[in-house]
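The structure follows.
With one protein chain removed, the remaining protein chains of the complex are shown where they sit.
The block that comes next holds subunit A.
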Amino acid sequence: MIRFLLRRTVTMVLTLVAVSALVFIIINLPPGNYVSNQIAEMRSSGEAAGVERAAALIKEHSLDRPLWEQYLIWIGAAPGPAGFNGLLQGNLGWSFELARPVAEVVGETAGLTVIVNLAALMFVYLVALPLGTIAAVRANSWIDYIASLIGYIGLATPNFLLALIMLFYGARYFDIPIGGLMAREYEGEPMGWDKFLSILTHLIVPTIVIGTSAAAAVMRRLRANLMDELNKPYVETAKAKGVPPVTRVVRYPLRMALNPFVADIGNLAPQLVSGSVMISVVMSLPTLGPILLQSLRSQDIFMSGFVLLFVSGLTLLGMLISDILLAVLDPRIRLAGREGA
């Protein structure tokens, strides 16, 4: 088991390195970057002083070097003008557009993004697992139809519309705060109990909005999977042993039907991040989605590069977690290498 973990971790690190190279190449694929665009703009309007300042920026961030050197300097594997000073050393880079270090911009946002996504993920599984199970066990009964109806509505409603509706009615009837992830007065404050509570109440609507469609999809698939499993001989065996109905479903077929969803945890993370851009804009959530969009538009390369890498890292972490969970849950995976008898 320890060997398995070690192997997976090494693979993950190697993948992350490969991904970082890919990310860097891709964000440099379109011609130019934020600084060169600015220089071109200033040249045409004849601002000589600005051009000089921008040229200094290019020097400072080695943007005049060949791409592979730029990459090495970015991740901190080669010395730049200020020596080894890249991602490995904890310097996330400089945002040209905002004229602030990336770390400063992203700092709290990255944490909040993780929190929103974790909440959405938990919501997805907490809602989908019981509903999907009930729908499968009581297939073609009124409770199945209602669960399906909710599922279809969740799948079919555009998220931003759901967001607007929920914000309106939430504020009106339940006094749920509108927009943002915390009350204004806590922004920039250190974390404390009150701030935490404020974040929790602000989380309710975004979690539901972001998680609903994913929950609906998971629910439909769980229902189909579980209905297959319920007809398997080992369920009949359990019945023949006299195992009571609830244990019979939860202990055997449900565990079997869960595998694909555990394997999906890694895939859900990027979906939730990219899918929540629109929601974040509509609900003015300080998450990474809008920042990524804006930095890609303005070719703010270090900014977009870091955000992309961060999301990839989350994905890989999710996959590592699902690999470990799968191995714990399913002996067929855990013992794949062991000799049979």
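Following the convention adopted for this analysis, a contact is a pair of C-beta atoms (placed from the backbone, for glycine too) under 8 Å apart; a residue touches a chain by one contact, two chains touch by 3 or more; residues count from 1.
Just so it is clear, contacts and distances are computed from a predicted model.
Novice: Assuming one chain is omitted from the figure, identify its UniProt name from "Inactive transglutaminase fused to 7 transmembrane helices", "OpgC protein", "ABC transporter ATP-binding protein" or "Dihydroxyacetone kinase subunit L".
Specialist: "ABC transporter ATP-binding protein"
Novice: If the hidden chain were put back, which of A:Glu52, A:Glu69 or A:Glu236 would touch it?
Specialist: A:Glu236
Novice: Using the document's contact rule, name the residues of subunit A that touch the chain not shown here.
Specialist: 3, 7, 11, 232-234, 236-245, 247, 251-252, 255-256, 329-332, 335, 337-341
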